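First the structure, which I've put down as structure tokens, then a few questions once you've had a look.
The complex appears here without one of its protein chains, the remainder shown in place.
To keep things simple, chains are lettered A, B, C, D, E, F, G, H and I as they appear, and every chain counts its residues starting from 1.
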Amino acid sequence: MDKLEMRHTLLAAKARKQLTWEEIGKSIGMSPVWVASACYGMNSATPDAAKKICQVLDAEPDVAAALEAFPTKAWDEAIPQDPLIYRLYEVVGVYGETLKDVIQEKFGDGIMSAIDFSMEVDKVEDPKGDRVLLTLNGKFLPYKAW
Amino acid sequence: MDKLEMRHTLLAAKARKQLTWEEIGKSIGMSPVWVASACYGMNSATPDAAKKICQVLDAEPDVAAALEAFPTKAWDEAIPQDPLIYRLYEVVGVYGETLKDVIQEKFGDGIMSAIDFSMEVDKVEDPKGDRVLLTLNGKFLPYKAW
Amino acid sequence: MDKLEMRHTLLAAKARKQLTWEEIGKSIGMSPVWVASACYGMNSATPDAAKKICQVLDAEPDVAAALEAFPTKAWDEAIPQDPLIYRLYEVVGVYGETLKDVIQEKFGDGIMSAIDFSMEVDKVEDPKGDRVLLTLNGKFLPYKAW
Amino acid sequence: MDKLEMRHTLLAAKARKQLTWEEIGKSIGMSPVWVASACYGMNSATPDAAKKICQVLDAEPDVAAALEAFPTKAWDEAIPQDPLIYRLYEVVGVYGETLKDVIQEKFGDGIMSAIDFSMEVDKVEDPKGDRVLLTLNGKFLPYKAW
Amino acid sequence: MDKLEMRHTLLAAKARKQLTWEEIGKSIGMSPVWVASACYGMNSATPDAAKKICQVLDAEPDVAAALEAFPTKAWDEAIPQDPLIYRLYEVVGVYGETLKDVIQEKFGDGIMSAIDFSMEVDKVEDPKGDRVLLTLNGKFLPYKAW
Amino acid sequence: MDKLEMRHTLLAAKARKQLTWEEIGKSIGMSPVWVASACYGMNSATPDAAKKICQVLDAEPDVAAALEAFPTKAWDEAIPQDPLIYRLYEVVGVYGETLKDVIQEKFGDGIMSAIDFSMEVDKVEDPKGDRVLLTLNGKFLPYKAW
Amino acid sequence: MDKLEMRHTLLAAKARKQLTWEEIGKSIGMSPVWVASACYGMNSATPDAAKKICQVLDAEPDVAAALEAFPTKAWDEAIPQDPLIYRLYEVVGVYGETLKDVIQEKFGDGIMSAIDFSMEVDKVEDPKGDRVLLTLNGKFLPYKAW
Amino acid sequence: MDKLEMRHTLLAAKARKQLTWEEIGKSIGMSPVWVASACYGMNSATPDAAKKICQVLDAEPDVAAALEAFPTKAWDEAIPQDPLIYRLYEVVGVYGETLKDVIQEKFGDGIMSAIDFSMEVDKVEDPKGDRVLLTLNGKFLPYKAW
Amino acid sequence: MDKLEMRHTLLAAKARKQLTWEEIGKSIGMSPVWVASACYGMNSATPDAAKKICQVLDAEPDVAAALEAFPTKAWDEAIPQDPLIYRLYEVVGVYGETLKDVIQEKFGDGIMSAIDFSMEVDKVEDPKGDRVLLTLNGKFLPYKAW
Partner (left out) sequence: MDKLEMRHTLLAAKARKQLTWEEIGKSIGMSPVWVASACYGMNSATPDAAKKICQVLDAEPDVAAALEAFPTKAWDEAIPQDPLIYRLYEVVGVYGETLKDVIQEKFGDGIMSAIDFSMEVDKVEDPKGDRVLLTLNGKFLPYKAW
């Protein structure tokens, strides 16, 4: 079973059981964003996490094996088109140089890792319109001379 | 004075006065990320903020006028090349679909605004390597049928 | 049922029943452009609107579920090829800077939302050739400093 | 004098005289969007309109000649980056097929001209946030068999 | 039946009946280029023309319906690869500016319509090598100020 | 003197002397389209033609040398943006396959040369709107097996 | 039978019969490069050549018909990726301007035809490593003024 | 002196002295194509060849140094536009797969080197039109398992 | 059997037999990187190596034939997306010019062959985090004048 078939199976099971990523994450002790990314096929799960996801979603063992497989990460459009995703791309375009300067001023020459990395989504209720709070947490990796 | 000349002037003044974005932000009561983005020419400042930035950086009144001008936002490479900025692009590519699903599950059909939006950079010290904490805060905009 | 299958089903039903978007829109109390975009799979419908569209077009309940699903918006060609759509792209290219200046002069620094947004198509009869009247109506979103 | 130099001259004069496109349009009896597009170098002016624009903005006769010249229309980015302009591009992407269907259902096989074309920007005040009203008015051109 | 299936059906029938576009055009009183473009799915036919094409090519009524449908025009490669088509693209590239200047000098600021448009192919016999004569005939559309 | 400087010189002289391509072509016995393309730097002139163009436009001998030089043909945008030129590109896209079939049915497998090639622009007056007549005349080059 | 199916049939037959392009070319009196390009679907064969190719490779008459059909030439990647083909692309990039100058110095303003064209591959044995000799032979086509 | 300045200097000297690449090649004992490519800045010359080229063209010692420098090879357009160079690109596109098969059938799995490589241009006079003979000569490099 | 089917067969067999590339390489006396690249379909195997790979993985003789076939090398994305592969692309971008200078300073004008080439992956254990050691070994190919 490849990642694509795994993804269809898991998303269908999630819809059938009417579970949210929040609920699945809570029941297996992982973050909802991470669980979703694993089920979308963009991250590999440990055998334990894979087993738990399959239990929650009543999936067969070959789904667990697919969850454990190391994915080849890819996306469709170099410049995203869906408005929600485009806005994130726009933020990178508009604030990229600014973030580089502010981060490197604070940490020195280096980058924020996208591998040793986690991410959360929160909802801040607000009478003028609720707000999305997106938190990216990545290890700082300094450049090393040699 | 256009945004490009303004940017060179302000970055040179900042270097000369050895100020950080943190310090400039604090002294004018704004976030360091916003101040940096205004000085990079990617956001317009209110007359009051423009005046204060110019005071802190000893800049001439035409710099304040340039800070107040409404920018045309643009970036060089559709796919960024600098590693720090590319990692952010990669996060959007790898996690874009996941975030869309998690956010829309929480908020309904809609997007996180990149206009009614703010962003912070924090440093979390960690003996295994400090971590960059990037917080994006955008108003949720629901799609409206008509 | 995914959006693509839903779309084929609904467009086939519409053709079979010889209804126009105008008529469908009127019968369910929504704008013809919005109804068409929902049936094309580019907008989600409320449960009520989905039910009504399915009644008018004699579609099964799984079509209604597909109408309610939140779409991933995408289009084929970064630069459109069909002449009707290309002309709109050309208008954005030729008048983009002009519109930015005129809108921001009137409203301040910000954008016209494409999310809190509606659109109408009207026909203005004219002996020298009828005219298409396209009205875009989007909430103004001001940039906010932080 | 080429269109680029003309544009710099006219925009500088407009800023110096603190006039809006609205005011310039009114004083010469043309639409503000058209006047702006002519001053940006994206449309040619009749000798009479060119002369009036130069009077309002105190420009020299060679500016009038440049206003009368037929422009080569071009834009920088195949996919726009400035958020205000990108949103318009997104509207074309998201609603392109829908508009094609709704327009052709109403008018037959053909297109909305981008040449025999005009455009207006209006502000609709609204306590929940003002709205931008963009009206595109183009002649319908039917395809002709031969 | 969609345009693609229609096209396969009509091209196969044409091959089977060993007819040329010239002959089909003559027998239904339309230009061979237009008939070919309608059968390739790039133009819609009037009910009368669709019926006649189907009679000449012994096609079923659903083919006629497909001929009447309004096409979404698209082509494979932004820059064509087949040598015959590339040479036309090259002509547009090499002579584009020249044609713009010569046409606009003759007609004023405006364009040659590609909608109110027809095209013929003729063969001019020549002992040094026959020549292709391609005639494009499009309505001139002047830009209008507003 | 390179082609770019030559072009500026010749276009300025033409404007100063208020000559049309038609008139220049007639006075030197060449087609206006060819003369324009040579002055735009997209074709080389014979020494005789170069001399005549310079006489008509009062240009210096180094301009004649530049007219005789063999050009490197290039154009700015792979997909043209100016509406007049884009419409020609659209014609190639929409009718490319059709033309290939009609031409090859008439001539056999081969192409219309863009080198052994000429082109004319004519104006057909019409009360419903004048028409542009564009005639392309290229030698047919058959593929040869070997 | 389309060109793709023809190609699969002919390449399979060639493998089964363990023939080289050299041998096939010799047995039908044509160049191996031309025979290969016809079997790959990039050139049309005369009825006689098509018949002979089918005899050598024991192919059915519909394969001969497919060999006679006029191909639409296309290739996958604008910039080739396979190293053997990329090296040829690199040669065009690195030596393009040089060849243009050397050829036009020898022949005048014009091009080497890729239509009235042939090509051979030879092997030059060499103790330091055999060498590939690629000979391109194209008719010179001079530009013609008009 | 960089390669660009060197190139301008050498091409100007060559024009002034009215020498052909053929003549320069002969007088220094190298191939005209190689000499041209070195003067265009696409190959480095040995000190001896550099000195000779400078003698023939009366160039200063810093030109010789620039000829000896190792170039960074680059070209303007991923897909060439000048017709002479495009035809070569088209040959690579149309015959790429064919050449790969014919060469590898003759030599085994490997490529024709573009580094250990030479190239000649010859003119074959022909009453039906002279022909360009382009000979590419590259070392065959076999893939090696390890 | 084509390379794609071969690859699926071999990767499935490898997974079923729970062998590593290291083990397969060792058992047939070749490098693990080369074996993997041959099984992925990016290199051809000698008959002997193909036979051995098939023995180790219990594959049928047609798999061996597919392993011996000369591949057409291709990859999906001009700019890779998977993070592991992108980092290698980034290294080429960031250090490309540097490597060119350091290599050519050491070896003269020329390149490192990607054909007469091998590559190894080693693991260097390190308490601060293990390190990947990637060794590329390519023959230096000097440019030759002619």
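To be clear about the criterion, a residue touches a chain if its C-beta (ideal position, glycine included) is under 8 Å from a C-beta of that chain, and two chains touch if they have at least 3 such contacts.
Note that the structure is a prediction, hence the values are computed from the model and not measured.
Considering the intact complex, the chain excluded from display touches A, B, G, H, I. Only one of the listed residues, B:D82, B:E105 or B:E120, touches the absent chain: B:D82. Across I:K26, I:K51, I:K73 or I:K144, the single residue that touches the chain missing here is I:K73. Residues of subunit H that touch the chain left out of view are 72-75, 78, 114-115.
Although one chain is not displayed, subunit G still touches it through residues 79, 81, 83, 86, 90, 93-94. Touching the omitted chain from subunit B are residues 76-77, 79, 81-83.
Here is the rule we go by: only the chains that are shown with their structure count from here on.
Judged by contacting C-beta pairs, the busier of the interfaces E-F and D-E is E-F. Rounded to whole angstrom, the centroid-to-centroid distance between subunit F and subunit G, based on C-alpha atoms, equals 32 Å.
Inter-chain spacing, taken between the CA centroids of subunit C and subunit H, is 55 Å. The multi-chain contact residues of subunit G, meaning those touching 2 or more other chains, are 33, 72-73, 75, 78-79, 82-83, 97, 100, 104, 110-111, 113-117, 119, 141.
Chains touching one another form the pairs A-B, A-C, A-D, A-I, B-C, B-D, B-I, C-D, C-E, C-F, D-E, D-F, E-F, E-G, E-H, F-G, F-H, G-H, G-I, H-I.
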